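Complex shown without one protein chain; remaining protein chains in place.
Letters are used for the chains, namely A, B and C, taken in the order the chains are written, and counting of residues starts over at 1 for each.
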Amino acid sequence: MNSHALIPFLPLAAFMINIVFGRKYLKEKAHWISILAVAGSWVLAVTALIEVLSGRKFNYDLYTWILSGGFKVSVGFLIDELTVVMLIVVTTCSTLIHIYSVGYMHGDSGYYRFFSYLSLFTFSMLMLVMANNFLQLYFGWEGVGLCSYFLIGYYFNKKSASDAGKKAFIVNRFGDFGFGLGIFVIFLTFGTVYYEPVFSQAGNFADATVQFLGYDVHLMTLIALLLFCGSIGKSAQMPLHVWLPDAMEGPTPVSALIHAATMVTAGVFLVARCSPIFSLSETALMVVALTGAVTSLFAATIGLVQNDLKRIIAYSTVSQLGYMFLACGVGAYSAGVFHLYTHAFFKALLFLCAGSVMHAMGGELNIQKMGNLKKYMPVTYFTMLIASFSIAGFPGLAGFFSKDEILWLAYSGPSPVGKLVWLMGTAVAFLTAFYSFRLIFLTFHGKFRGTHEQEHHLHESPKSMTIPLMLLCVGAVASGWVSIPHILGGHANFAEFMKPVLGHAEGHGTHAEEWMVMAISVSVGFAGIGLAWFMYMTRPELPARISQQFSAVHRVLFNKYYIDELYSFILIRPTIWVAKNILIGITDARIIEAVVNGVPNSIAAFSAGLRRVQTGLMQHYATIMAAGILIIAAVMLLR
Amino acid sequence: MVPLNWYLLLSAAVFMIGMFGFLTRKNIIIMFMSAELMLNAVNISFIAFSHFLQDLRGHIFVFFIITVAAAEAAIGLAIILALFRNKQTAHVDEMNEMKG
Amino acid sequence: MLQQLFFAYYAVMIVLLSLLVVTRRNPVHSVMWMLLLFFHIAGLYLFLNAEFIAAIQVIVYAGAILVLFLFVVLLLNLKEEIAGRRFAGSWPAGLFVSGLLFIAVTLALGSYVQGPVGKYSIDVIRSETHTKALGTLLYTEYLFPFEIASLILLVAVVGAIVLAKRKLRS
Partner (left out) sequence: MEQTINNTSGFPILSMLIVLPLAGAALILFISRANDRAVKMVGLLFSIATFALSLPLFANFDKTTHLMQFVEQHEWIPYLNMNYHLGLDGISVLFVLLSTLVTILCVLISWESVRMKTKEFFISLLVMESAMIGVFCSLDFMLFYVFWEAMLIPMFLLIGVWGGPNRIYAAMKFFLYTLVGSVLMLVGIIVLYFYAGRTFNILELTNAAYPFKMQLMLFWAFFAAFAVKVPMFPVHTWLPDAHTEAPTAGSVILAAVLIKMGAYGFLRFSMPLLPDATRAMTPVMLTLSVIAIIYGGVICLAQTDLKRLIAYSSVSHMGFVTLGIFALNVQGIEGGILQMLNHGIVTGALFLSVGIIYDRTHTRDIADYGGVASVMPVYASFFIVFTLASIGLPATNGFVGEFLILLGAFKASQWAGVLSATGIIIGAGYMLWLYQRVFFMETSSKVAGLSDLNGRELVALMPMVILIFWIGIYPNAFLSFMHPTVQHLIERVNSGAGQADILGLIK
């Protein structure tokens, strides 16, 4: 027995204690148990990191979970470089957000419930990243989805919140559908679902093709794409991205923890974890890269025109996740994971700042009704500004390093679509900078546009909220420094560290080209910031004019390309229509029930006919009796 | 010598007439009398057989048939009386309580 | 020849009277024709050496049962009944069935084969007298059915009284 098992099980214990005793006994003290548990996990995660840094790896089973015929799977843990990075990200963000929530959720009626869900989430997420086989990964995968469902629908009395929770779960199920099939194909191919044998044998099947639903497909492409389906759902990529913006119905710490820092990056983690499989299929990688790039661009354009504070950040998250997939798709897994790691800090920070703003504004989310908040909330303003600079790729901040590494490897890598996705990525960098600063300017600068009452109420958030902001701010600034590229005099430590798990993506280009890529990305970032300054600070009447000028485009963007409406129109409504009118109305009622009720009814009708013979008149009976005698006599005679 | 078949033919004729009456008359008393007619037709057969087979058992049978007929007439007519009292009719086509 | 003539008379009369019985509109008339019919049947019995049976045919049938019928007919007020149609709606079916059955029985007569003859030939009966022979048989071999017959009559008496008596006003 190893202390690693405690990393996930501490939060699990906290969940159980809170859910059982929370409502009656713990109430306002529920957070202590959760925070202690997750802090304990953090400590253990750090020790695991030290162990791995010292060159040790662990891969062992705890107990056999399912055993059926040749199918055996255990609950077990794999602790390697990728896992510890995820462990650090998850436990750090989780701990800080737990602390933040103490202030944010103060006085809420479901206080204990909130913390027990957070603990359960932490447990599931840790099970996910620590798994040593696909099924346990799936376990954590669904577990985080469940917590996401609970937490999005936390304010369950609101219809929109419960709708959003349900939507998140069901949309994710579409992705898991493919993921599950992927696990089946893996088992049928390799005879096991453990990472280690699967990845070591994957090379043997590099050129294998297999029959799938009547088509001959390349085996590794098939597996990779099926697994990628899961990633698409969980990481909100096109076309399953629709749930994430709606998920903002949940409390803001949840958005920060689940829908920015950890859970949504699970898809990236999956692709990175399965890099030995993905690397064997050029097609799959191309799909991943293009999906990522398209999603990234697509979400960024929507983000340009939204007015909901959290939704803008949500679209930014979708966009950044696309970036990570873009990285994985060009073979730069470590760059993707690196971006995952830096993104966790600055995006969690953005969300928590947004939560702080909401706290001050009394739940108001429309940025058009804010303004000049920096005067009232200096800490929030400052930290959010840093986070925005980080996401915009300001040189020296965390986001700069990871974004630059991705763009460079996309540009210089061997991928056939590398140049294309680099171009898209650069465009996204511009858009990201623009909408991030649009947000900053509209929220914190200019004049306050809300009601008088709100203005009166404005205040900086309590310590329990601002301290995590400041800590995360340190992460948003400094987390990139672990991997300064060679060209800037660093050693790219992160990529080196990940090399045993994720391989090493080599860029093939000159130093000049590398400088150029970096310069372009930095300058588009500044251009975006500048444009936002121009449009929202110097010429604040301009955006309204532009949106009038291009009202059609604006409407499409504002309505998120009508994707939700499209799904409702082609998928949901027809299904329910078919259920109501065809299955219940025709098949069940008219066909099956017609037969089922028809047989006894026809027997009844026949009997009713037969009943008429019983006239009750004795002469009729007597006549029939005599006729019977006649028949008998006739038979006897004719024999 | 009159052959047996003549008697039997006579018996059959009377029986069928009785049967015809039973099946067709509406008046329940006449139906009842038709039934008596049929019994008598059988009696003729019995006596004829008894004579030609030189066996007295035919007589015994007739004896019993007459006994039963007497009992039947007593009960049947009592029923008819009760029926008439309740229904005010002796027409069988107005009695269809057994209708299904 | 004389025998055949006698028989022909009785046969024709019996059939004719039977038809009259079943076709008369008025039940009283039917009962009257039936009385005549029973006498003719009794005559036929005499013709077949069955004096005892002929006697009870007259005494029981004609004397007791028919009187009973007559009483009932008179007890019931059948004026309206007589006015209506004589035959039920389904009379052709009745005619058809009984007619065909008659033909069937007639056809069957041809295949009759006489079995072994018993010991009560006319000479035996004559020497022993008919009534004594019948009585011996009835009180020895058929004692038990005889007793049952008495029981049936008892039941009939009780039943007739119970059924026919008017309900007492309670």
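We adopt the following convention: a contact is a pair of C-beta atoms (placed from the backbone, for glycine too) under 8 Å apart; a residue touches a chain by one contact, two chains touch by 3 or more.
Here the structure is a predicted model, which means the values were calculated and not measured.
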Where does the absent chain touch, in terms of which shown chains it meets?
A
Selected from A:V46, A:L181 or A:I467 as touching the chain missing from the view:
A:L181
Chain not shown: contacting residue from A:L36, A:A206, A:I584 or A:I632:
A:I584
Touch criterion as defined above, residue of A:G103, A:G153 or A:G355 at the omitted chain:
A:G153
Contact with the hidden chain, among A:N307, A:T451, A:T510 or A:T575, goes to A:T575
Among the options A:R23, A:R449 or A:H504, which residue touches the chain absent from this view?
A:R23
Take the complete complex as the reference. Which residues in chain A touch the chain that isn't displayed?
19, 23, 63-71, 135, 138-139, 142-143, 146, 149, 153, 156-159, 161-163, 165-166, 169-170, 173-174, 176-177, 180-181, 184, 187-188, 211-213, 575-576, 578-580, 583-584, 587-588, 592-593, 596, 600
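We take it that only the chains that are shown with their structure count from here on.
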Taking the touch definition from the header, please name the shape of the chain graph: line, ring, star, complete or other.
complete
Inter-chain pair with the most contacting C-beta pairs
B-C
Intercentroid distance (Cα basis), chain B paired with chain A, Å
98
Give me the residue numbers in chain A that touch at least two other chains, ranges are fine.
617, 619, 623, 626
If I count partner chains per residue in chain B, which residues reach a count of at least 2?
19, 22-24, 92-93
Residues of chain C that touch chain B when the two form their complex
3-4, 7, 11, 14-15, 18-19, 21-24, 27, 30-31, 34, 37-38, 41, 44-45, 48-50, 52-53, 56-57, 60-61, 64-65, 68-69, 71-73, 75-76, 78, 81, 84-91, 93-95, 97-99, 101-102, 105-106, 109, 112, 114-115, 117-122, 124-125, 133-134, 137-138, 142, 145, 149, 152-153, 155-157, 159-164, 166
Which positions of chain B touch chain A when the two form their complex?
19, 22-24, 31, 92-93, 95-100
Quick one: in the complex, what on chain C touches chain A?
88, 90, 93-94, 97-98, 100-101, 104-105, 107-108
